[in-house]
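The complex appears here minus one protein chain, its other protein chains still in place.
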């Protein structure tokens, strides 16, 4: 493809001489026939050393490379360029005779079902969906159109997916919630008779788990994106366009609004409520409701400003102890001197 | 079913007029033909707005809803009611000809083996067990009666399960412990020649991993329950009725007594010992042995009282620094005034 063609397709300005290129790569790894991009100022120094034949960057950076594609949002336009080069996973087509699809299940048009897929009774799968090898879809599930279930993804009975959902390899939806009670002298499972429902456009990462509801439904709203190894407890309700980063965990019955971001390894205790537009930092431990729009981190969870100040002060704890010790000594000295000046009043 | 029938089956008192109902649901989501329950005081306000036709609640709450089923333990009785409506996962029966079962393996009566299951040599599976699609059971395994292995669960060689064990989808038992040593100039695996053994009634969550022992056995005691995405290192020994919540991790050779609870995302360092009835809070980091009956949290791990006090004080660290700075200033002022009063003694 020519740089001028790429510029035309993305509506960008080409600064510098036209040339053919073969693909996209990072500034550091790009070869002479690859295009790169600059979105994070951290990588400005790499502009000098990159071998990329052209770089997608903001107009303010023009002139720093031999050829540039000028963009007011280089990250977005890099993403759009990538889409031109992206290929979907897998090349299989049709319905494998080595898949086991219950006769009462239905498949929409143009579905792709690989070998070793199991689809249970009364399940309906929307048109254009793809089920990779090892996928299990239990009974009474309902999948929208164009869903993509990567190898080994598991949907237990009654799971509902909207259109355009993507389930990572090994993701598990509808496993029993973690509820037990002592009955007749032994720990017994509380039956989990609810289900899991994802709205349309939801992505679930590899090996992420979403528990079915004890009663009712565990719900993930439209266009919410879950990374790998995330845990969603029973009866959680997530709003739209939420982002849950890898290894985050939400205990049972957490409710989150729209556009909530929960960073990696953060945890939210059970039954809490997070308002719209909340941002929870990495490894944070949330034990209280969070008001809409709040942003913070730490364990216990604090506002972002307070958290950052505490993070700066935390390593000064030994120094603080020393200062307090010194204050105690000096105070003792002062008291003694004062007593010497005025012996009657000393207690 | 009639409310009066449910009351009779559970031994509860029906307060209010009898009626037919169709199922169970949460206070918030219940329709007019569903029964709900109140166990957590947090949800008392929902009693006013619920559409549920009846609520299982404690006698002290009677009169707050049109119809109630009075119970001295509403959570337990809701669980018992749920059991009346719960259906097991899956509807397959018999042994699929598309499963690969080694001729030297044995299956007890009434086992269900789905397609795409692999069972290795000399493995014995107890009566009434169910193996969902994609389950792998290696050689020389021994499974008790009525075990339930959800899709993609993996039991590597020599794994032993008691009766009534449940393995979540993607759970992995018997993977090699994480042990390496430098030999002949390269990092080499310490062979892991032990195994994994679960007593009866153990639940293992989805995508949870239990490493085989380096030597001997990694052991989980009777009726212990492990949530999703939990990590159990090699040579761990867990007692009976332990609860390990999602994303908790136990390093190698940890020993825990009976009724130990480890909350979500908590971690226990290697070779430590936790007594009976210990409770470890969420995200706690345990680096020392814990005496029986102790309850706490935090990293480092503290008693519950101390942890809660520290959690209250942690966000006051900036304020504490300011108070110490002010003390230092005031002390300087006092010293100067004292020196003015008594100049000879000033050092």
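The letters A and B name the chains in turn, as written, and every chain counts its residues from 1.
We adopt the following convention: contacts are C-beta pairs under 8 Å (C-beta built on N, C-alpha and C of every residue); 3 or more make two chains touch, one makes a residue touch a chain.
Remember, predicted model here, so these are calculated numbers, not experimental data.
Asker: Which of these, B:37, B:92, B:116 or B:132, touches the one chain of the complex that we don't see?
Answerer: Selected residue, touching the omitted chain: B:116.
Asker: Over the whole complex, note the residues of subunit B touching the chain we left out.
Answerer: These residues touch the chain not displayed: 100, 116, 118, 120-121, 134, 136, 138-139, 152, 154, 156-157, 170, 172, 175-176, 178-183, 186-193, 207, 209, 211, 213-217, 229, 231, 233, 235, 247, 249, 251, 265, 267, 269, 271, 283, 285, 287, 298-300, 302, 306, 309-310, 313-314, 316, 320, 323-324, 327, 330-331, 334, 337-338, 340-341.
Asker: In terms of residues, what is the contact footprint of the unshown chain on subunit A?
Answerer: Counting over the whole complex, subunit A touches the hidden chain at residues 23-26, 28-29, 36, 40, 42, 75-76, 78-80, 82-83, 85-87, 89-91, 96, 98, 114-116, 132-134, 150-152, 166, 168-170, 201, 203, 205-207, 223, 225, 227-229, 241, 243, 245-247, 264-265, 282-283, 311, 314-315, 317-318, 320-321, 324, 327-328, 331, 334-335, 338, 341-342, 345.
Just so we're on the same page, only the chains that are shown with their structure count from here on.
Asker: Centroid of subunit A to centroid of subunit B, CA atoms only: how many Å?
Answerer: A distance of 23 Å separates the two centres.
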